[in-house]
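A single protein chain has been removed from this complex, and every other one stays in its place.
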Amino acid sequence: MRDFCYSLVIVTGNLWGLKSLQDLEEFRVSTRRWLEENCPQSMRQPITEQDICSGGRRFVFQSDDQKLWLDRMAERGWTAPAWPLEYGGGGLNHDQAKVLREEMASITARLPLQGMGISMIGPAILEFGSDALKKQHLPQIARGEIRWCQGYSEPGSGSDLAGLQTRAEDHGDHFIVNGQKVWTSNADQADWMFCLVRTDFEVSKHAGISLVLFDMESAGVTARPIRLISGASVFCETFLEDVRVEKSQVVGDVNNGWTIAKYLLTHEREMIGGIGTAAGTRTLGELATEAIGLSDGRLSDELLRTEVATWEVDSCCHQLTMERVRDEMTADGVGNTSAMIKYYGTEMNKRRFELLMALGGSDALHWKEGTDTQRWLRSKGNSIEGGTSEIQLNIISKRILGLG
Amino acid sequence: MRDFCYSLVIVTGNLWGLKSLQDLEEFRVSTRRWLEENCPQSMRQPITEQDICSGGRRFVFQSDDQKLWLDRMAERGWTAPAWPLEYGGGGLNHDQAKVLREEMASITARLPLQGMGISMIGPAILEFGSDALKKQHLPQIARGEIRWCQGYSEPGSGSDLAGLQTRAEDHGDHFIVNGQKVWTSNADQADWMFCLVRTDFEVSKHAGISLVLFDMESAGVTARPIRLISGASVFCETFLEDVRVEKSQVVGDVNNGWTIAKYLLTHEREMIGGIGTAAGTRTLGELATEAIGLSDGRLSDELLRTEVATWEVDSCCHQLTMERVRDEMTADGVGNTSAMIKYYGTEMNKRRFELLMALGGSDALHWKEGTDTQRWLRSKGNSIEGGTSEIQLNIISKRILGLG
Amino acid sequence: MQKLVLTEEEQMVRESAADFLFKKAGPGALREIRDTANPKGFSSEVWLEMVELGWPSILIGEAQGGLGFSHVAMGQIMELCGSTLACSPLFSTAVVGASVLSLGGDRLALLPKVAAGNLTLALAIDEAPRHNPQGIATRAVRRGDGYTLNGEKTFVVDGNVADYLVVSVRADEEPEDVLLFLVPRDAEGVAITKTEMVDSRNSATVQINDVTVESVQRISHSGAGLATLQKVLNIANVHLSAELLGIANECFGRTLRYLNERKQFGVEIGSFQGLQHRAAILWTEIELCKSIVLKALRALDESPEHAGLLASTAKAKTCQVAELASNEGIQMHGGIGMTDEFDIGFFIKRARVVQMLYGDRRYHLNRYAELRAY
Partner (left out) sequence: MQKLVLTEEEQMVRESAADFLFKKAGPGALREIRDTANPKGFSSEVWLEMVELGWPSILIGEAQGGLGFSHVAMGQIMELCGSTLACSPLFSTAVVGASVLSLGGDRLALLPKVAAGNLTLALAIDEAPRHNPQGIATRAVRRGDGYTLNGEKTFVVDGNVADYLVVSVRADEEPEDVLLFLVPRDAEGVAITKTEMVDSRNSATVQINDVTVESVQRISHSGAGLATLQKVLNIANVHLSAELLGIANECFGRTLRYLNERKQFGVEIGSFQGLQHRAAILWTEIELCKSIVLKALRALDESPEHAGLLASTAKAKTCQVAELASNEGIQMHGGIGMTDEFDIGFFIKRARVVQMLYGDRRYHLNRYAELRAY
């Protein structure tokens, strides 16, 4: 009984915890009220890929509501709820940000703004950037004025990202960059790129890398879209010929880019890992019921019934794991566990589309734009982009399990 | 049409093929008659582990019929049908041996003799041994007079077999052997051991190995049975202390043992790979029907039904592959493809027993000697003994696929 | 909604349980019980210490002399009983038995005895080798104020040592419902046969020949027996999932240590990518199990209306992963893993028993789909 009863005493005494819970409850109530009053009805529909507001110079709003919603949220800093107020963020703590997410979800409010700026380079600048960089870029990102793309992979360096060959030559106050990037998402739509370049060829490959920022309208930048097995894509090849990059646009220190790259890869993994959950859409069980029907209350193909149930069980466990990992999150973020989220989430998504193909039968073999057939083929890339499944397994075995 | 019609001409002209087919048919008829007349009825029952005739000095025949059947078959050399007549074999060619197997199978005639002598060291002596060794050992093996065991693995060298440390010191006309072997099947029952020893410690690990033969009654040999998770086992630890081995008992050349070891491993792999087929017993589908019954003509657990059918499909494909590999066999034997047979066969056997456990429910969790429960646990060793599954996959990827 | 992390007090329960179980009730203790053919199937000393730690009282309300603490806390102990292979009547008495009595409602008076560790119970429901709680041939025939019971039960965990059996029967007068009776193990007409099990733990078959029971021995309110049984089985399966998680996790931990120790070809076998990737996949699967087990335990405490679906989700998933982890554990240990001398074999044996008890992966996948109406 000893330790056990002792622990009960501690809990009862946790008055501070109760106080903070009350505050949180008040925040929840006021947030709910504000959302109710300010979120346009048309922004409370489940979001599809076409409805995403990615912002940027060239972005064309699909409706007045979409613009209104972005402006209202940006004004409160809730496009980037956890960023400091001074950089255009919402200044919310971890628990408040979770409440905001929950309340938005409860009215299926759409995210007002999505993209590489909010999810990737913004947090990186916040963590590693100079104050000047923060002041220059973060408010623009939070207001949706500048859209970003990521220049990481190169033809010769996919899984071996650190083997990159894009060369930045030191010219005093600026660099001159030459090289080729591939898999640059939306390079043809983006305003700025955050880009890994090699600033030192003499040292070990991880040590000579820097993360630089430049405007895509700079002279010498060319982006060319890539056609995928699933059809048109957001990916581009980007050619960099004598591109001038100011030294003030280096994030963190010169030759310290790999640290930031790893930090960003963690973010990316977590984001891609969430792909397997397909929130807001109908469950696979519902889709299966619609596609092949029930007989005696059971899906009429017993094998598919088993496969669908197995998938749903795994998916439930994966979603709960993302929730648990976030709940356990320390100040350093989720760290290497993002490799697990990424690995499993993308494998789940591939399995999901294989099942949808089986459910659809020959109808699912028709070739049309924007169908599940194309999404099925596209899903094959999930376990390649953002670090292959094999790389994730390497990360787990080496950094978490301490093998090899 | 060109090549195609040309090929038809060739076939029609294959008169030699027809002649040899006629001979084979005559052999089949005479074999069938002889078996009918000479195979005791009690030797035509499906064979279980306890019924196996392994021969040897200490072997106690379970019945007069068992002895009669061994003697009659041994007299014709049909305990080792493909060995030359002069060494006590049957002198049959590949096709005749297949006919004999088929005719024995058609009356479910038991093998008159099984063991390491017939399957392993016999063929190795035939291939690599001196004429003196052949004359000394092969007839004794074919008559079932001497039972053999295999001294390969050591505590420190499992998958890395060539890393063995058992030491044979040169004493002129003999070696003195010291070391420890594990996983020696039936070491406590066997009369002779064929044993890998290190005869040169100076050269690379594969180059200093020899294959030697010695009597288990030699001074300094001790065998101690190993208890497994599945209960009592045929495996022993064997301790070798200053064991004298005549140099005449080296198979092939001194320091050339690794070549013979690889040859023998191929044989062993093929043998173990056959384990997944469980010939002569009832099919898994029949066992499943008996265990859980049908409803509306389907196994009453839909998941098990799927798993059983999947297993049977894979098993059928695996059996056909063994058949195909044998049919394609060249003079060098099946070679590296035995790695595939071994890998897949043992995985099949493990899957089979997991399914039997599921079919048996809580009844299959009872702990009794000689039950499927013990065989289930024993099956876990199949993918470890005779080279782990991982080693088989290494062999396939390196030697067949040319990777790495 | 609670976060998916342990509270401070749950964490403390976990730590003190680990402390005790790894010291006193590890695989070595199980080996001794097996090799001495201990007829009780557990160490009385260990059980007494569990009682002293208050474990049998965790799930029992304060009004009945318990601590009224959480399933999450009890689940931590169950998980660690999986990791250590600890033998005791804890599961059958303090998880299943206490839940039957609490939920049944008519026999609350026994609960203080359970909480104090003075009374042990065993659930006698299955009659066929594969779990089917509604497949009941055992019959209750009304006789005066009571009933006469006849039938046979199998796979009764701790049936050979428990003071009372909880027996499921059907009566002609209420054919739709299931009746649960509390039957003393030594009642006249009850014949118990201990079964030798692969995991060396307690299980028994129970023959019930003209056993007379009074109405007061009935546990469940009229018409609520089946519902009670289903709730009890949800609770049981969530805690079995916790045990399977513990088994899988410990198998994996031991395997990981071995991969870092065992050398072949001059290097640790853990440096081979073929094994690394399998270890990483296994670790990921175990992480998934941790999440669903915690979620299902929380649901027992906070939202029992979701307990059915989550119990089947948890059992289906942990069965799959425990099977994988125990199989990979043996394979990666190689020959030494096959020897009785080494402990890893105890884990695969225990895993299969827990997997089968109250429904295996197949049973719960099917139930999951049924609850999802497809």
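General remarks:
Per-chain numbering from 1; labels A, B and C assigned in written order.
By our rule, contacts are C-beta pairs under 8 Å (C-beta built on N, C-alpha and C of every residue); 3 or more make two chains touch, one makes a residue touch a chain.
This one's a predicted model, so the numbers in the text were calculated from it and none came from an experiment.
With respect to the full assembly, the chain omitted from this view is in touch with A, B, C. Touching the missing chain, out of A:I176, A:I226, A:M271 or A:M329, is residue A:I226.
Taking the complete complex into account, B:V308 is the one of B:L126, B:I146, B:A190 or B:V308 that touches the chain left out. Within the full complex, the residue among A:E36, A:D242, A:E290 or A:D363 touching the omitted chain is A:D363. Seen across the whole complex, the unshown chain contacts chain C at 272-274, 276-277. Touch with the hidden chain on the side of chain B covers residues 1-8, 10-11, 283, 285, 288-289, 294, 297-299, 305-306, 308-310, 312-314, 316-318, 320-321, 323-324, 327-328, 337, 340, 343-344, 390, 392-394, 396-398, 400-404.
One chain is missing from the display, and on chain A it is touched by residues 153, 157-160, 163, 182-183, 226-231, 291-292, 301-304, 350, 354, 357-358, 360-368, 373, 377, 380-381, 383-385, 388-390, 393.
Going forward, only the chains that are shown with their structure count from here on.
Comparing each chain's Cα centroid with the centroid of every protein Cα atom identifies chain C as the most central.
With centres defined as mean CA coordinates, chain C is found 43 Å away from chain B.
Centre-to-centre, using mean CA coordinates, chain A is 55 Å away from chain B. The geometric centre of chain A is 41 Å away from that of chain C, both derived from CA atoms.
For chain A, the set of residues that touch two or more other chains comprises 305-306.
Looking at chain C, residues 272, 275, 365-366 sit in touch with two or more other chains.
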